[in-house]
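A single protein chain has been omitted from the complex, and every remaining protein chain is retained in its original position.
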């Protein structure tokens, strides 16, 4: 689903945001991405979405490689990926329902299904009564849940979630996590950046990747491997130690790198 | 410091965001404001900042009353209050240092002190190395800490913090909370909206206010009083049951409502 | 299509100020062109009335017979460049001289016989009022035996012709300049408006919208802005025309096709400017 091959990302600043990160997230796998503030979690997610390109190395996501996919084609990748942005990025001035259905329109969903599906997803994140409210007027947590509903509405193959529970209370967090697990069980891979250690402890079955100052210092899929030789070969990264729960038979199969459609 | 007197706030929607909320936050007191997503925490903070006005009732903050302070005078209140916004609200396109020093310039701080003080505060929130980075390029947690530094830089009498640790990892959260306690010990009142129950458990000495669907359902300052007769008289609200820790001798004294300067 | 229209309406509803200001800007820019068109059109009409005075005069010998004159008049009338021919008798010529040349009154009164010749005054057709055609007609007239002399005010015709050419050049230069400026203003207005919405464009891209999908509502918005601006420009120009006509002096309204062209170009520029501006923002993400 996602494969980072010796990825380094440098912004204008001297210290790279990511240095030599390699990992392989398998189809249908659920993985947390953790690390201190500024350790490069969001950068990794953005790279997987091809919003940014790596300075060195290669990122592959859903069969699209950062080296071969042109800017004009990234929309094909994005249709397969749901992204919960850390800062939500909702379309201002539109209602929650419009925001979710917009994501469905963009990917040319059949018209008759758009509204019911958007409604259903808002219901799942507990926002059915707020569907008609303009997002600018929603509370922080409500906005975050709209962002989650939007990301899930398109039934993506992969969910990139950047601290999707940062503005949610415990009860809402539990609801969202259950929703993620549920959809993950149906085959959607999840890479979720979070700083909530307690949350991760509650889901020990998920894989955990830990970044520290841009380096991958821990990968629960190689508990015995030393942090610094992580990702030396595809083989090591492709073998998950912990598989997500649920009926995900396909989780163990390494995904062949598909070539980008043109 | 802050006094809510039977405050109701209705937006365009039928259900009010706050209904009949009364409480009194004393000078130098530290209080958590908790509640589920959408329960009205941010609304309460905005009312205390006079960004919004109550539909019914009165809000007093730092001697300014929502009934008597005109729009042209609110800046006087805002200079005494630090506000960590849930969505940060940093000035885009400027560096972290510029954002913090801007807040100091606004309140006419002596020019020579502005930069050193801004630097020092960025250091306190662990962002000294990022002082020169444009805020749009900072990570979520880094932006949040810039917002915190900005709110504290002006040495406010009152800090309104809206989920100030939502984007921070445990270590950073601990650092920020210690900073808040420290400054609170010097006399700054704090009203901090948060959904992090564990965090509140770590600071049992702080007062806790809990909102549920716009109603104040719990106030640790009246553990025995029923939630629905909270704030019936000034007397009840003015007597804190739990005082913040530290050397805050003045915490118990009820604050006289000062009249707004003209 | 439905999506495009709905998105465009949403944009209008969301930021009516932005849309209104852009349309106003487009309208004002086109108003400049409209005002200029109004002025140009009226100057052109005025020049045409001046041109009507361009004529070739064939002075006739005193011994010309009525029959000769009639034959010559008929021959001249048949020339394609000639609009009409007027016969002026000796008496009429004297009358005119009294009227037009008062300083000669005394001399004329002193004379026993009328020294002024009869003449045929030849008016030229609108397209033929230039030095070359006037000279050709003059030569044709001179061929007739009864003609004493032919004059066509070379100097005046030359001057008028120069004036017209200068006018045409000035109009073209100024008109082009104004049109280009209007186009630039429209483009800039639309670009600023889209700049104010760049965040939205970015979000659309992030949720997987194809570029063309993002484009379309903005293009339609540009077209509508252009159309509104064009309509506003026509309204403003008409108001100006009406005020001048009623309170200052008689002028003519420009042909409605010009107004149509103005509005259409507003639309075209709106679309082009939007397309360009959106493409620029799309490339940034």
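The letters A, B and C name the chains in turn, as written, and every chain counts its residues from 1.
The rule is short, and it goes like this: contacts are C-beta pairs under 8 Å (C-beta built on N, C-alpha and C of every residue); 3 or more make two chains touch, one makes a residue touch a chain.
A quick note: this is a predicted structure, and the numbers were derived from the prediction, not measured.
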- Contact set of the excluded chain (shown chains only): B, C
- Sole contact to the chain not displayed, among C:5, C:45, C:70 or C:184: C:184
- Query: Which residue among C:21, C:75 or C:227 touches the omitted chain?
  - Reply: C:21
- Note on the structure: Missing-chain contact among C:10, C:35 or C:235 belongs to C:35
- Item | Residue ranges of chain C at the interface with the undisplayed chain | 15, 17-18, 21-22, 24-25, 28-29, 31-32, 35, 39, 59, 101-104, 106-107, 110, 115, 149, 151, 166, 169-170, 173-174, 177-178, 181, 184-185, 188-189, 191-193, 195-196, 240, 244, 248-249
- Query: Which chain B residues would touch the chain omitted from the figure, given the whole complex?
  - Reply: 49, 51, 71-72, 74-79, 81, 83, 85, 89-94, 98, 102-103, 105-107, 150, 154
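Note that only the chains that are shown with their structure count from here on.
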- Out of curiosity, which chains are bumping into both chain A and chain C? none
- Pick the chain whose C-alpha centre of mass, unweighted, sits closest to the average of all protein C-alpha coordinates shown. A
- Message: Using only Cα atoms to place each chain's centre, name the chain farthest from chain C.
- Response: B
- Which whole number of Å gives the spacing of the CA centres of chain B and chain C? 68
- Query: So how far apart, in whole Å, are chain A and chain B when each is placed at the average of its C-alpha atoms?
  - Reply: 33
- Task: Could you list the positions in chain B whose residues touch two or more of the other chains?
- Result: none
